[in-house]
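With one protein chain held back, the other chains of the complex are shown just where they sit.
Note that the chains are named A and B in the order they appear, and that numbering of residues resets to 1 at the start of each chain.
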Amino acid sequence: MSFLEVSDLRVEFPTSDGLVKAVDGVTFTVERGETLAIVGESGSGKTVTNLALMGLLSKRGSRLSGSAIMKGETSTLELIDLADDQMRKIRGKNIAMIFQDPMSSLHPYYTIGDQIIEAHQAHNEVDIEVSTARAIELLEMVGIPDASNRLKAFPHQFSGGMRQRVMIAMALVNSPDLLIADEPTTALDVTVQAQILKLLRELQSELKMAIILITHDLGVVAGAADRVNVMYAGKIVESARVRELYANPLMPYTHGLLASIPRMDRGHGKRLSAIAGQPPSLIALPAGCAFAPRCTFTERVAGGSDRCKSSMPALTEHTPGHFARCHLEGAKL
Amino acid sequence: MINYLARRIAISIAILFAVSFAVYLIFAILPFDPAALTCGKSCNDPGIIEANRKRLGYDLPIWTQYLIFLKGLFLGRTFGEGAATIFCPAPSFGYSFQEHACVTNSILEALPVTLSLAIGALVLWLTLGVGLGIVAARYRGRAADTGSTIFVLIGTSLPTFLTGLLLLVFVVVKWRILPYPSGNYTPLFESPLEWLNTMILPWITLAFAYAALYTRFVRNAVIETLSEDFIRTARAKGLSERVVLRKHTLRAALAPLTTMAGLDFAGLLGGAILTEAVFNLPGLGRLSLGAVIDFDLPIIVATTILAATIVIVMNLVVDILYAFIDPRVRVAA
Partner (left out) sequence: MSENPIVEVKNLQKFFPITSNSIFARVKGENKAVNGISFAIERGETLGLVGESGCGKSTAGRTILKLYEPTGGEIYFNGENISGYSSRRMKPLRTKMQIIFQDPYSSLNPRHSVGEIIGAAFTIHGIDSVASSKRDIKGSVQELMERVGLNPEHYNRYPHEFSGGQRQRIGIARALALRPEFIVCDEPVSALDVSIQAQVINLLDDLKGDFGLSYLFIAHDLSVVQHISDRVAVMYLGKIVEIAPTEEIYQRPHHPYTKALLSAIPIPDPVLESAREQIVLTGDLPSPANPPTGCVFNTRCWKAQARCFIEEPALQMVDQSEVACHYPE
């Protein structure tokens, strides 16, 4: 049974310009121990989806609907519309989160020890010594040398990569079932990114937790994920196992995204195939497929490009486990 | 840290000397004859003027005068000879002919008044401003926030003398809750109740304007801090809103307030001229105002140097406080 079942999740932000449909009917599952990547560009809804699951969106500024059922060892909980104090018991315990910028994500005024111990104390009624020991254990696990002394250090005394390790230690202090990693390596240099990705892989196989990896980088996804959801304009447009997706993308957007990445293994001097145009405004989404205005395959659709512009294709399963939202219906791109 | 402090203190002392000399120099090059000023407006007896010039040392070159002034600060100073000798003990800022008193004595009389006024007002406006600011930020966009906005608007647009006059008219004249300001000051330790009666209206007058500024500042600082990444991290850990607000938000949001409050306080210690005038309080503000009107140079020099000293000392205090609050200042990376 899946650890998390999200269905028809919608998040809308009322603004003075109109209603922003940031997440527009998203359905997916997360299995225990797997890594699910959510890939998309800025504004695709990948971060908002996860903030909604964590109950971290402002209740006054957003409208939430749909369902997200978390199956714990003993209980089953509906996360959407869970009471604040109950959601707080889940956050940092069953589901933990790490963020893009490890500098701004740690409180500058408190030692990292304070911050990790605080996370442990929030969910365990134990003595401070127990939490301290746990913090040291975690810091050692994420590869911070001289952990017991480093507890007394402040975030600004660490490098970017080390700060992200501290964030990971803090997130894992209560052994969560699910870690949501929101662009965890985007702010880091490539050599440090490689270190952090390696660390996450090792920790996952050791701790058997599920990871939702939110990223814009298809390179990172290739080496880190089991399954991938591709998001565009608030919707999942394609979902498949990682090898299947890269080998056989069914949605023109995925196809275009893969083709537009500069690749080192493809020799230099070749012209990049860019996707023309811009992502649509989330306030004035087109009636049909949101990608249609940028799509080069609409002519190949049975019924022609008008069909793409007027009707939204459903997310349908083409081969087992491979879903795509496209009128082309599984044609080879 | 100790190195830093020692250097800061050394620099502060150097600046004080520079300021005192500059003040001295400014008054020396002004087109007034300080000796002529000592014998009143209608006096034109060259004999008295020359005698006073010699008595007060105005016949000496400016450098010598300044050195004598400095010496007086540390050792006290004797004016005149024989029967008419006047000795002003250290720290001597000189002798005022208008007041017929050592300047230091005049200042020591006025200082407790201004100190009482400034400290009382500071406590009042900090309590009010910080409290209201936090409430307004916490309940942003709701009734409490609107109320605070109205308060800010009134507080920032009402001039101090008007607030003071309104208070006098209603509280003292119409409702007769408090007696009319006598122009005297009763020290706290002589009669606490009397002291309170004298100070309460001036406090309210001063605090009203500052509290409005501080409410706006605190509200904005708290709102800005609440949108920081580290606050999202604190929530993601599952901490309660109370802890998020009190421990994580306030410390970061209120740190810049130290600088603001320190410098505003220092400004007030130089004398709250308007408030003191409205309530007939014999403080430093009124002393300097009288001195300026009468061209009482020794007092002007002394109060200017005093005000500069207070600002420099408060700057130092603020920086030390800041180092305590923000480890990024205290602990090297």
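The definition used in the following text is that contacts are C-beta pairs under 8 Å (C-beta built on N, C-alpha and C of every residue); 3 or more make two chains touch, one makes a residue touch a chain.
Quick caveat: nothing in here was measured; it's all calculated off a predicted structure.
Colleague: Looking at the whole complex, which of A:L207, A:A222 or A:L285 touches the chain that is not displayed?
Modeller: A:A222
Colleague: Looking beyond the chains shown, say which of A:A96, A:A119 or A:M162 touches the absent one.
Modeller: A:M162
Colleague: Going by the contact rule already stated, which one of A:L19, A:V126 or A:L272 would touch the omitted chain in the full complex?
Modeller: Checking the options A:L19, A:V126 or A:L272, the one contacting the hidden chain is A:L272.
Colleague: Could I get the residues of chain A that touch the absent chain, sorted low to high?
Modeller: 41-42, 159, 161-162, 189-195, 197-198, 216-223, 242-243, 246-247, 256-258, 260-265, 267-276, 278-279
By definition in this document, only the chains that are shown with their structure count from here on.
Colleague: Just curious, how far off is chain B from chain A if you go by their C-alpha centres, in Å?
Modeller: Those two chain centres are 54 Å apart.
Colleague: In their shared complex, at which residues does chain B touch chain A?
Modeller: Within the complex, chain B contacts chain A at residues 141, 228-230, 232-241, 248, 251-252, 255, 325-328, 331-333.
Colleague: If you look only at chain A, which of its residues touch chain B in the complex?
Modeller: 54, 56, 60, 84-85, 88-93, 96-97, 99, 101, 104-109, 111, 118-119, 122-123, 154, 156-157, 167, 170-171
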